[in-house]
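Heads up, this is only part of the complex; the chains shown haven't been moved.
Labels A, B and C are assigned to the chains in the order they are written; within every chain, residues are numbered from 1.
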């Protein structure tokens, strides 16, 4: 475990560490996206590749690439995406 | 502090890459717009050309040009618009 | 990382191009306004002239001039206003 001097692992560092890895993203309105994190910005807008769209727990579609707006994000879980 | 080299594909770069291509835009309130991305700004306000307006999954109208306000955007999917 | 030359038609440019033209504006709460775009600002606050107020699809009133606050705007459609 890399040591973090005092302020711990910054959220954007957690995103950076998850780039090109599978992530699960939950957004408002009982929706989620599971795919490879291609990139992000400081507003937590996210770009996912090969992303399943999950609505009410069911996969409703697949997107080669999808840009998810940060405003609606509840959480990003790097591990659960695997 | 471990440093991670790659910040991946920035969301605005993903939008830039989709300019003049077909995109699907989902907004709050079970609405969507599918059309050619004419342009965008840093707030993810989007200009679409020949855009279908989709409400509750049904095409309800067509707009030669439509300016969609970024605030309400949930996602932009470049691929699914084709 | 490929760089993309064209950032397309900026949303505010689309508004500028629609000044003194008929536009349809949809706002949250199943409301819309159709009239001549007199002006706008960077927050997408809009000034319309001779604007019909449309609630649940029905024209409920006419305003010589109406200032619509940008926060509630879902889309502005220059063409559909004609």
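Methods note: a residue touches a chain if its C-beta (ideal position, glycine included) is under 8 Å from a C-beta of that chain, and two chains touch if they have at least 3 such contacts.
Source: prediction; values computed, not measured.
Engineer: Since every chain shares one sequence and 3 appear in place, tell me the total number of copies in the complex.
Structural biologist: 7
Keep this in mind: only the chains that are shown with their structure count from here on.
Engineer: For the protein chains shown, what form does their contact graph take: line, ring, star, complete or other?
Structural biologist: Per interface graph, the chains form a line.
Engineer: For the sequence-identical pair chain B and chain C, what is the superposition rotation angle on Cα atoms, to the nearest 5 degrees?
Structural biologist: It is a rotation of 50 degrees, to the nearest 5.
Engineer: If I average the C-alpha coordinates per chain and also across every protein chain shown, which chain's average lies closest to the global one?
Structural biologist: If one averages C-alpha positions chain by chain, the most central is B.
Engineer: Find the geometric centre of each of chain A and chain B from their Cα atoms only, then give the gap between the two centres in Å, rounded to an integer.
Structural biologist: Comparing mean C-alpha positions, chain B is 18 Å from chain A.
Engineer: Counting only Cα atoms for the centres, state how far chain B is from chain C in Å.
Structural biologist: Using C-alpha averages as centres, the distance is 18 Å.
Engineer: So, what's the distance in Å between the C-alpha centres of chain C and chain A?
Structural biologist: 33
Engineer: Residue numbers in chain A touching 2 or more other chains?
Structural biologist: none
Engineer: Which positions of chain B touch chain A when the two form their complex?
Structural biologist: 1-2, 4, 6-15, 28, 44, 70-71, 73-80
Engineer: Given the complex with chain C, which residues does chain B contribute to the contact?
Structural biologist: 9, 13, 16-17, 19-20, 27, 29, 31, 33, 37-41, 45-47, 61, 63-69, 71-72
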